[in-house]
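Apart from one protein chain that is not included, each protein chain of the complex appears where it belongs.
Naming follows writing order (A and B), and every chain is counted from residue 1.
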Amino acid sequence: MTVRPRIRLPRSASAGDSIVVKTLINHDMESGQRRNSAGETIPRQIINRFTCEYNGVMVIDVALEPAISANPYMEFEALVPESGEFLFTWYDDNGEVYTATEAFEVS
Amino acid sequence: MLTRRDTIAIGIGASAAVLLPVTGAYALTTEEAITAYTGGADMAEGGVTITAPEIAENGNTVPISVEAPGATEIILIATGNPTPNVGRFTFGPGSGAPMVATRIRLGRTQDVMAIAKMEDGSFASTAVEVKVTIGGCGG
Partner (left out) sequence: MQHLKPAKSLALASACVAALWSGAAMADPDPTAELLIDGEIPITVRAPSDDGLTPYLPERYSGWLFRSAETRSLQADDFENPAMLAVEVGAELWETADGSAGQSCMDCHGDAEESMAGVRARMPHVNDNGELWSMENYINNCRTERMGAEEWRWSGDEMTSMTSFISLQSRGMPVAVQIDGPAAPYWEQGQEIYYTRFGQLELSCASCHEESYGLNIRADHLSQGQITGFPTYRLKNAGMVSIHNRFRGCIRDTRAETFAEGSEEFRALELYVASRGMGLDIEGVSVRP
């Protein structure tokens, strides 16, 4: 299934505010600890890292373990000193990297 | 109406999938996970707040949030999971507050622990118990 990130930012904020950022991405987060019906271990495949930057400044850098639920959800706060762009990056065990950008305007 | 006996029988019959096995080949103990992070340094009590349900309806998706004013990084440890580490959250200069909310997997009823690394390099921790119920209906 196509991996598609979802991002939610508040509609507006003033320069210098701290805003709540919510992200969700569809991913099985296969833990590597489950077995299939034939009794074989299903190989681990998780998103192992997630980062959020705003205008090139790191907001949060997360190391994820298999104990993070499928379709990983992250909510955190970011400073928005000026208008700009969020960059979200998810790193998959299989080497793939998923990114999303989101412009944000302060008043 | 169901008698208690019926209810127990249904429970046994329901093939609830085991989320996480109780033992793992590469299991790190909780103690090891803590020491690996703190290097054995003392941890202050308090200053870290975990918000989690007292009872999780399903251990596969447990909403949890943690905040620690003055922290630069927080780790979450599920002390009763076969691999206790859950995640490490590092707050950069663009962070608005040292807090994060996510959803985690808990294999059974257990304490969930948060350790915060403070700006001065010291550590603080807290733990809350989350009861994980075993549903009656395997579906």
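Here, a residue touches a chain if its C-beta (ideal position, glycine included) is under 8 Å from a C-beta of that chain, and two chains touch if they have at least 3 such contacts.
Predicted model only: the values in this text are computed from it and were never measured.
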Hidden partner chain, touching residue among A:Val57, A:Ala70 or A:Val106: A:Ala70
Residues from chain A at the interface with the omitted partner, ascending: 1-2, 4, 6, 8, 22, 24, 26, 28, 69-71, 73
Chain not shown, touching residues in chain B: 1-2, 6-11, 13-17, 53, 55-58, 60-61, 63, 133-139
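Everything below uses one rule, namely that only the chains that are shown with their structure count from here on.
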Length of the line joining the C-alpha centres of chain A and chain B, rounded to whole Å: 19
List of chain A residues in touch with chain B within their complex: 17-19, 31, 33, 52-55, 57-70, 72-79
Touching residues (chain side chain B, partner chain A) in the complex: 20-21, 24, 60-62, 65, 78, 81-83, 85-97, 99-106
